[in-house]
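Only one protein chain is missing; all other protein chains are in place.
The block that comes next holds chain A.
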Amino acid sequence: MSMIEEPLYPIAVLIDELKNEDIQLRLNSIRRLSTIARALGEERTRKELIPFLSENNDDDDEVLLAMAEELGVFIPYVGGVEFANVLLPPLETLCTVEETCVRDKAVESLCRIGAQMREQDLVEYFIPLVKRLAAGEWFTARVSSCGLFHIAYPSALEALKTELRAIYSQLCQDDMPMVRRSAATNLGKFAATVEAPHLKVDIMSMFDDLTHDDQDSVRLLAVEGCAALGKLLEPQDCVAHFLPVIVNFSQDKSWRVRYMVANQLYELCEAVGPEPTRSELVPAYVRLLRDNEAEVRIAAAGKVTKFCRILNPELAIQHILPCVKELSTDSSQHVRSALASVIMGMAPVLGKDATIEQLLPIFLSLLKDEFPDVRLNIISKLDQVNQVIGIDLLSQSLLPAIVELAEDRHWRVRLAIIEYIPLLASQLGVGFFDDKLGALCMQWLKDKVYSIRDAAANNVKRLAEEFGPDWAMQHIVPQVLDMINNPHYLYRMTILHAISLLAPVMGSDITCSKLLPVVINASKDRVPNIKFNVAKVLQSLIPIVDQSVVEKTIRPCLVELSEDPDVDVRFFATQALESCNQVMMS
């Protein structure tokens, strides 16, 4: 054995630390496993490192997780795909550990490796591994096996394929609910690899088993996968075998199962085609919209637009719209809120007449809802309705709602509405904005809550961007600058912040003529906090204005501030002066 040479030292440390007491060092080594492998060379990696890792299975979960992840991309370090099979044993062990996230990662890595392996290697190594895991003594192994079938199945021969299907079917009926849940979760993926004739028989019977499970949690996952499964079947098979199950599920005793159906139903419509949708799924969906359980109605209400898009307008108006009307006055605010967040999308689907006649009253009632969330959700999607009914009709009812939200006593609500103001402004146009909303925007600059003032300053900037400097010169800048004389220093500080945001939008000329004098003036403020903010703002103005202005106006002001009695003022003034100098040098 030769000695450890100087350049090898770090790699030697790395290897030794694979077994260090300190978990951080072990983690570090595992994360650099590829470096270790390159140092050992491909052959020794295969013959020594991988077996070594296989025995390393009682380490802490964090280390095992990192190991599972690293091994997924290890094919190049063991000598390419023809040697990929040597990576399977350590990952197989990791598939059996107790910690779910480690197993999931190991399965993910196995899938990644399996997808690259040669066909004969899959048959020789990968499929036996899947079978071993599926027959594992502990449920952990069987849980993991479910996620590997879709890789193993395609390369198996006919007899083996039959066996694999039989094994999967057993997993669907395992004693442990964890295994059945995993089988339900992975059924869609597995089904996608199974040939059509078997799909109709074997897979459907597995699906059947899962849908009749005692455990709600298993049935739930069966529903979750059913949209994917439905799309694999021919429409007529889907109608014959699948539709009854789904309709049944939509009336399941467990609200959680119905909740899942409500979330998935619109996807199934595509799989079964228009006619069965009309006759079976629409009634099922209407039932869900009127479910006893608020959680189910929330899920159903949230999908109302997606569902309507699949239907033709008449069906939607005839069946869905009445439910929507009911939901808009639902006793649960969360249902109304879910509805409000999607209902705007219905306007284009229903067309102008139906929207004005039927949808508009619902919008308006939601806009007057007692819960701010509901109102906010409507306002946030305003652009979608605007295209259909025009702003005139909406603006009359919109304004009171906005004003009310703007003055809501919860500052988070005010914050949310401020964020929509630029959108509203673009939708409503300059004229409307000037009359009604301009004053509000100024009012927010004087809010009691810092976050609101901060957002208001940003809002002013975005409005200036939206409507252009000329408009801003007339409608924003004078009002903002007026407020610099506010007796409270915190409000004056907000204005300084607004100025620094406005300056880049307004351009050099306006900044020099209007904004800069105000800032310079503020440097005489009696409050040090204002003064050092002046220094900061001046610093931000340097790149915007002309070099001559910097020298003539900004520098003298900063020099003065740099001699201020207050240490913070001096600090920021000095910092700003340094930027002056840098600009000059360049």
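We take it that a residue touches a chain if its C-beta (ideal position, glycine included) is under 8 Å from a C-beta of that chain, and two chains touch if they have at least 3 such contacts; residues count from 1.
As a convention for this text, contacts and distances are computed from a predicted model.
Novice: Can you work out the missing subunit's protein name as recorded in UniProt? Choose among "SKP1 component POZ domain-containing protein", "Monothiol glutaredoxin-S9", "Symplekin" or "Serine/threonine-protein phosphatase 2A 55 kDa regulatory subunit B".
Specialist: Listed in its UniProt record, the absent chain's protein name reads "Serine/threonine-protein phosphatase 2A 55 kDa regulatory subunit B".
Novice: Looking beyond the chains shown, say which of A:10, A:128 or A:468 touches the absent one.
Specialist: That would be A:10, which touches the missing chain.
Novice: Tell me which residue among A:83, A:139, A:411 or A:489 touches the hidden chain in the full complex.
Specialist: A:139
Novice: Hey, which of A:163, A:216, A:326 or A:408 is the one touching the hidden chain?
Specialist: A:216
Novice: Of the residues in chain A, which ones touch the absent chain?
Specialist: Given the touch definition above, chain A has residues 1-5, 7-20, 25, 32, 35, 38-45, 48-49, 52, 55, 58, 96-100, 138-140, 176-178, 181, 214-217, 252-256, 292-295 touching the missing chain.
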